[in-house]
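Can you keep this structure in mind? I'll have questions shortly.
The complex appears here minus one protein chain, its other protein chains still in place.
We just call them A, B and C in the order they show up, numbering each chain from 1.
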Amino acid sequence: MDAIEKRVRASFGRQGLMSALGAEMTAVGAGTVEICCPFDKQHSQQHGFAHAGVITSILDSACGYAALSVAPMEYEVLTVEFKVNLLAPAVGERFVARAVVKRAGKTLTICSADAFAMKGDEEKLIATMLATMMRVPSV
Amino acid sequence: MDAIEKRVRASFGRQGLMSALGAEMTAVGAGTVEICCPFDKQHSQQHGFAHAGVITSILDSACGYAALSVAPMEYEVLTVEFKVNLLAPAVGERFVARAVVKRAGKTLTICSADAFAMKGDEEKLIATMLATMMRVPSV
Amino acid sequence: MDAIEKRVRASFGRQGLMSALGAEMTAVGAGTVEICCPFDKQHSQQHGFAHAGVITSILDSACGYAALSVAPMEYEVLTVEFKVNLLAPAVGERFVARAVVKRAGKTLTICSADAFAMKGDEEKLIATMLATMMRVPSV
Partner (left out) sequence: MDAIEKRVRASFGRQGLMSALGAEMTAVGAGTVEICCPFDKQHSQQHGFAHAGVITSILDSACGYAALSVAPMEYEVLTVEFKVNLLAPAVGERFVARAVVKRAGKTLTICSADAFAMKGDEEKLIATMLATMMRVPSV
């Protein structure tokens, strides 16, 4: 595990919400991050599917850490904004968010991410995010 | 409590995530909804502030229920997409999301919502959402 | 006309597209800008209404100049991103975009704007924008 991955995983480990959702970081590369979480009926919307807020949470963390993976060590990354399209009901055993850096500028990093519902070996695209992240000096 | 409010509150009561976040629906009107949730360090991001996913969750539910409050009884409402701008760190004792219907069409309802962090009597704007909701026949 | 308005209007005057659309800046305040343009069938979409690109153009310029109106003199403003919801067909004699700064930070300024179609004395809401602008040092 290199310095970048170590740093990304350490920050992810401090996100209480990821732990509350049972989320794991299943992959980290230079400009790419994958986060999975199980379906939990305690995090449902009104029909018993996963709430959009759950899917958005793993998409946002995946985008943020993809951006962090290409940031100089003296910077952290904050979410400026994102847009999410929900493409299908979040029905599955697990959900995975895969983010990739689309452009890393000096101040802003733009990421896109897709979320999939998994049932056995099958994956279904359920949501997509386009996000803007900002580098800020580490404190 | 009229039929619309009853319906909106009943659906809100079925959202497991709102309960997991400790969220309450503090106001319902024709085309407006307010949802509050307490700060909980278990739902934090890496600095210990509330995760963007938490704020997005109450913004999304507020927009969805604002849209439902103006929908005919034979329809439900699903989130098509939303954009969120995070304007300040989510630091506070409680958070409140206030949504309003901007335009209700036959199929789509557009809502905007602001989220505030509350500390004692003070409120600070921390996020804003612009969302598209879709009416679907109730099952 | 104060220094801010002068600066905003001078920059607006350099936007070739605004001139090509016949657009005028009809109001400038601290954090607010209004831009109007006439309907022109040469700028239509396939049904003969104004193209979404026209409405987006005046919304974007209005947001950008609203952000510029609250920026220190040594900075310019560039568009990072925006989201537009089209709420009704762009049918009218004229269109007006009204932007307001929602939050001005050191680097980023978040603006919202509504666009209206005008026919005689009537105004109809046809679109809404939520935009992120960035300050960059003037060259």
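To be clear about the criterion, a residue touches a chain if its C-beta (ideal position, glycine included) is under 8 Å from a C-beta of that chain, and two chains touch if they have at least 3 such contacts.
Computed from a predicted model, the values in this text were never measured in an experiment.
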item	value
Residue of B:I4, B:A27 or B:L108 touching the missing chain in the full complex	B:L108
Residues of chain B in contact with the chain not shown	80-81, 83, 107-108, 110, 132, 134
Residues belonging to chain C that touch the chain removed from view	11-12, 14-20, 40-48, 51-54, 56-58, 60-61, 78-86
Residues belonging to chain A that touch the chain removed from view	83, 85, 87-88, 102-103, 105, 110, 112, 125, 128, 130, 132
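Criterion: only the chains that are shown with their structure count from here on.
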item	value
Furthest chain, CA centroid comparison against chain B	C
Chain with minimal offset from the mean of all protein Cα atoms	B
Geometric centre distance via CA averages, chain C-chain B, whole Å	28
Distance from chain B to chain A - Cα centre to Cα centre, in angstrom	21
Distance from the mean Cα position of chain C to that of chain A, given in whole angstrom	33
Chain C: positions in contact with at least two other chains	83, 110, 132
